[in-house]
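Below you'll find the structure I mean.
The complex appears here minus one protein chain, its other protein chains still in place.
Note that the chains take the letters A and B in the order they are written out, and that residue 1 is the start of every chain.
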Amino acid sequence: MLNRNTCPDFTPISPDELTGEEMTRPETTYFKDVWRNLKKRKTALASLFVLALLVVMVLAGPMMNEYNYYSNDYAAANQAPSALHWFGTDTLGRDLWTRVWVGGRVSLLIAILATVIPYAIGMLIGGISGYFGGKVDMFIMRLIDVLMGIPSLIYDILLIMVLGSGSIATLVIAFTITGWLGSARTTRGLVLQLKEREFVMASVTLGASPIRIILRHLLPNTLGIIVVGMTMTIPSVIFAEAFLSFIGLGITPPNPSWGQLIKEASEVFKQYPYRFIIPCIFVGLTMLCFNLLGDGLRDALDPRLRS
Amino acid sequence: MLRYVLKRVVIALLTVFVLATVTFFLSKLLPGDPFMNEKIPVSVQEKQRAYYGLDKPVIQQYFIYMGNLLRGDLGTSIKFVGRSVRDIIGEFFPVSAKLGLIALSFAEIIGLLFGILCAQYRNRWPDYVLMVFAILGIALPSMVVGPLIRYLFGVQLRWLPVGGWGKTWQQAIMPAFVLGLGTIAGNTRSMRACMLAVITQDYVKTARAKGMSPVRVVLKHELKNSLVPMLANLGPMIAGVLMGSFVVEQIFVIPGLGKHFVNAVSTLDYPLIMGLTIFYGAFLVVMNLLVDILYGWVDPRIRVK
Partner (left out) sequence: METSSHLLEVNDLAVSFFTYAGEVQAVRGISWYLNKNETIALVGESGCGKSVTIQTVMGLLQSPGRVTGGSVRFEERDMLGLSAKELRQLQGNRMTMIFQDPLSYLNPTMRVGEQIAESYRLHHKVSRSEAEARVLDMMHLISFPEPERNMYAYPHQLSGGMRQRIMVAMALICNPQVLFADEPTTALDVTIQAQIIELMNSLKEKLNTAIVLITHDLGVVANMAQRIYVMYAGKIVERGSAKDIFYRPKHPYTWGLLASVPRLDADQSRDFRYIPGTPPDLLNPPKGCPFAARCRYACRACVSSIPEEMAFDSEDHRASCWLYHPGAEALLAAAERERGMQR
């Protein structure tokens, strides 16, 4: 430890000279921290990669051969996968490679729109409810309590029948009407916690308008948890779309969607199993990846689970 | 506790009321006319409308409908001529309920068990294996798994009957498995999460400081506290199984209510759709109510809130 022979230097030292020794740990921001945690989760990263690949294929896939998704070609009906038709053809001779990717476009578009729109609405309503509290909150929460009790998929069925089945817009509107409740409730809970925090107090005392506080201070701070929720919701929307297609309420033919393709193929499953299995693989893969990504994000955001 | 239950009951009643109202007015907006048929003379069509009370103003129809509802009358099917919706529910719901109950109970038990194993062996191989299974169970919807296993075990291997209901108990195996798969997977995941949340709680440290063995800590302290939030999942689980029955009954040709609902949708049998929607809705509301009451009973903290 101390060498007795050399006399220690007892000259006083000013506090300024000492501060350099502190703060040796690298500083991390919230999002850097989340990203660092996410990077360590190989499954989540792989899922992100697969999803990116799927998006690229859904956009570029149909352009890779000369077929379109709607032209019937009875001469080429019911072909197995070949050099010409990479995924084979269906009963009407339509190229399944093209139909799978165009169908993926439809399914993913519905999934993303029918997640983001209801979440945005839910966040706004939840934010208002949590921020204002009192009677507004009371009313909105009781309304949500009541509406939550209604099974959403049954109402999607009714709504789609009313709106006229078959288009992307109908499905998205139906899912939006029934889908904002959960995110409203989550956001309200988060806002209730956040609004006690100093930075919100500070902007209240500085005279910021409620809408500004909600949009600029409260909602951005709920984003982490909301994004996780969205990632987990997307697969359930994909499921709902497939479910509705299965009971005959999805996208109307000849427009494909993954659910539609599964439904069509399930009727001729015995003869042409590949027609069923191919869209199933993509639905399964997409749901799997979103779930794994959501898990990874949630763990990365959860301070308790960080190592 | 009483206050808590009362509040829940009021919310449930309100929900059923909103449900019935929304269903009624939505059904009035439905396009298409079930009586529209060129082969039937217009005068007969008029008579049919009058028989179903569809010629009166909508508001009046609404009050008649709600009045009938209070007496438990859900109207009369159009396609099954002369059969009341109540009859149809009475005949086919027991089949769906039995299938649902089998699926739900085995899925709950297995899912909870898997979840506990995952949490206790977190980040070791049992956790990984079970989580892969759970994620697959969530990623593969019943319309995918159903036809696949039906083909494999029913058509190819001929181990199990491909469909039908009520003749042998083997007929229930595949549908119940397909129906329960999502629930097993969901339960495994949420039980794992609930238990992991409990494991980090301070009172688990207290229990360990008492010198309890790890197994005892799990059984006496962690289990009950992680089951409490799991109860809240029970409502959505029941709803999920119910929805699943639409698909599963279709695939395995089971004469349940779900199959009828899907058929009613495709044949535009409005009274049947309305009746079944309200029935399903009310059924889930009652289930959620029971779950809520159970929740308050198990977690002493809820009652005071």
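By definition in this document, a residue touches a chain if its C-beta (ideal position, glycine included) is under 8 Å from a C-beta of that chain, and two chains touch if they have at least 3 such contacts.
Source: prediction; values computed, not measured.
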{"item": "Residue, one of B:Arg8, B:His221 or B:Lys259, that touches the chain absent here", "value": "B:His221"}
{"item": "Residue of B:Thr21, B:Gln60, B:Thr206 or B:Ser266 touching the missing chain in the full complex", "value": "B:Thr206"}
{"item": "Chain A residues that touch the omitted chain in the full complex", "value": "1-2, 7-13, 15, 18-19, 21-26, 307"}
{"item": "Where the missing chain touches chain B, by residue", "value": "201-203, 205-213, 216, 220-221, 224-225, 228, 298-301, 304"}
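By definition in this document, only the chains that are shown with their structure count from here on.
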{"item": "Residues of chain B defined as touching chain A within the complex", "value": "11-12, 14-16, 18-19, 22-23, 26-27, 29-31, 135-136, 138-141, 143-144, 147-148, 151, 155, 196-197, 200, 239, 242-243, 246-247, 250-251, 262, 265-266, 273, 277, 280-281, 284-285, 288"}
{"item": "Chain A to chain B touching residues, read off their complex", "value": "142, 145-147, 149-151, 153-155, 157-159, 161-162, 164, 235, 239, 242-243, 246-249, 259, 262-263, 266, 269-270, 273, 276-277, 280, 283-285, 287-288, 291-292, 304-305"}
